[in-house]
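With one protein chain withheld, the remaining protein chains of the complex are depicted in position.
Going in written order, the chains are labelled A and B, and every chain counts its residues from 1.
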Amino acid sequence: MAWLGLYNYWVVIFLMMAGFYAVITRGNLVKKIVGLNLFQTSVFILYISMSKVQGGTAPIVDNEFAIYSNPLPHVLILTAIVVGVATTALGLALVVRIRESYGTVEEDEIHDLDKSF
Amino acid sequence: MSAHNTLWLTIAVPLAGAVLIAMLGRRPNPREAVTLVTSGALFALVVRLWFALQAGERPSVVLVETLPGLPLAFNLEPLGLLFASVASLLWIVTSIYAIGYMRAHHEKHQTRFYCAFAIALASTMGVAFAANMFTLFVCYEVLTLSTYPLVTHSGTQEARRAGRIYLGLLLGTSIGLQLLAIVWTWTLTGTLDFRHGGILAGTASPATIGVLYALYVFGIGKAALMPFHRWLPAAMVAPTPVSALLHAVAVVKAGVFTILKVSVFVFGLDLLAGNSVTDWLLYVAGATILIASLVAMRQDNLKARLAYSTISQLGYVVLGALLANSLGILGSTLHIAMHAFGKITLFFCAGAILVATRKTEISQMHGLGHAMPITMTAFLIGSLSIIGLPPTGGMWSKWYLALGTVDAGQFVLLAVLMVSSLLNIAYLLPIPVRAFLQKPERGKIKGIQEAPLPCLAAILFTSFGCVALFFYPDPLYRLAQLLVTR
Partner (left out) sequence: MISQHLPALQVVIPLLTAPVCLLFNNARVAWILSLVASSVALVIAALLLQQVLTVGIVTYEIGGWAAPWGIEYRIDPVNAFVLLIVAAIGTVVMSFAPRSVASEIPEQQIALFYAAYLLCLAGLLGIAATGDAFNLFVFLEISSLSSYVLISLGRDRRALTAAFQYLIMGTIGATFILIGVGLLYMMTGTLNMADLAKRLPLVADTRTVAAALAFLTVGISLKLALFPLHLWLPNAYAFAPSVVTAFIAATGTKVAVYMLLRFLFTVFGATLSFEAVLLPTILLPLSLVAVFSASIVAIFQDNIKRMLAYSSVAQIGYMILGLSFVSVTGLTACILHLFNHALMKGGLFLALGCVVYQLGSADISKFAGLGRRMPWTFAAIVVGGLSLIGVPLTVGFISKWYLVLAALESGQWWVAVLVLIGSLLAVVYMWRIVEVAFFQPAPRQGSQRREAPLSLLLPTWVLIGANIFFGINTDLTVGVAQRAAVWLLGGAS
């Protein structure tokens, strides 16, 4: 029954696999980027859930509270989110350029045109 | 000039010559002059080293310590000096020959030719004077690479194919087998220096020593031991001066020299004598001698026949090294010089015939003696030297090799030597005999004259050398003795 208590990790695994699946199986380049985002989101949740301390409150110093959640992973995840945003932006920019050059954003069509995937 | 400086100059001078030749590319006469001056200077340096050796000096030069404990170093010792003398003397002769040949043939890319030649000779000197196996390996590889442009000189499809076989076999054996053996030796002994009595005594079991030795012997592909001999006939596509010097003197001799050096200075004769793997290798050498002779008999192309003859003769030197007794080493060492003179004469003649008559097949050469008497007489002398008959120097080396087989109790190999001599007669003598005694085909040799003068001069010199070495082998003999008596 302790397994159910670890529901946050199940969510992480589910999102990770869903994202990974999308990246690998979907032929549309935009969908790949979406999958990548899902994948990265799972990692964010992993970090955040690791930082929650039972009985802890938000990490803002206040005399009433003694236990705080760990603020460090939150900071790390902010960085990682920024990285994720930059990656998505770059990926989408590349997709736009690919659309201009090839006329399509489907992987198999691009492969037929150019043998490039 | 001190012996120390002379030593590293023997490598620096040909390299400097190569640079000068490259710069003088557009002016053939000064360029040829540089080749001649460089080869003459090199021989003078080697002679200087002779005197140093007689006086008991043993100079050594350490250039740079490339890997910890593995310097690029050179030193003077009898075997190396013998090899260097033969190579440097014959370079002068070959240069004279080459000038005549290349100009008569209107060959292209002559600058590249002479330049690569000089670099090849520099690396040959490096192989001769190497003080440790690492330096020898470096110079050995440079020799392979610098002779590649020479082998593929004509640039044709055939030359390309030959180049691939050449490079593939030589690099394959050196990187795949020899380098492995070298690193293994390093792990066993912690050094790669050449020392009297070898460096491997007591470091490993006889089985390991046997495998290691086999790796060396097969890894030294330039010795053309079967089954890694194919590059030699393939390399015959090169112009004759290349075949003459490199494949009768420098490249193949570097191979058997390396085997001798490894046998005497890395393993030591005592270690090898007791090892059973050397017996097995002796049979490989014997087989090489016989099979190559048999194949030579079936070749109609003169250069191909000479190539297989070379493979067979190299087997003699390897045989002597494998016998691991002082008579065998003596015979091998002498054979390096004797075979060099004999074979280079034969190749010079083949080239002269090619230039004068455009003939390459032996069946076309009957009656040629009437038109080219000097060339064919020289061919006869060279053949006698290879066969091992007096009055040529080849007799001495065969004599000592035969004594060596008796001393080691290897009577089968004695028989191999005898049979092989008979085979040599069978595939070499008919050529000059038919040239002189048979009548030429009607009208086929009208207007054929002797080879160009520089070629003739070279041929005369080397055939004279064959005979001279019969009457006066002392200098070489004394060097070889120094090698085995320490």
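The rule is short, and it goes like this: contacts are C-beta pairs under 8 Å (C-beta built on N, C-alpha and C of every residue); 3 or more make two chains touch, one makes a residue touch a chain.
Note that the structure is predicted; figures quoted are calculated from it, not measured.
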Over the full complex, note down every shown chain the hidden chain is touching.
A, B
Which listed residue (B:9, B:34, B:53 or B:72) would be found touching the missing chain in the intact complex?
B:72
Option touching the unshown chain, where B:110, B:132 or B:152 are the choices
B:152
Which of B:160, B:196, B:298 or B:478 contacts the chain that the document leaves out:
B:160
Hidden partner sits against chain B at residues 64, 66-68, 72, 134, 137-138, 141-142, 145, 152, 155, 160, 164, 167-168, 171-172, 175-176, 179-180, 183-184, 186-187
To test your reading of the contact rule: which positions on chain A touch the chain that is missing from view?
20, 23, 29, 32, 36, 39-40, 43, 46-47, 50, 72-73, 76, 79-80, 83, 86-87, 90-91, 94-95, 97-98, 101-102, 110, 114, 116-117
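Here, only the chains that are shown with their structure count from here on.
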Please compute the C-alpha centroid of chain A, do the same for chain B, then give the distance between them in whole Å.
70
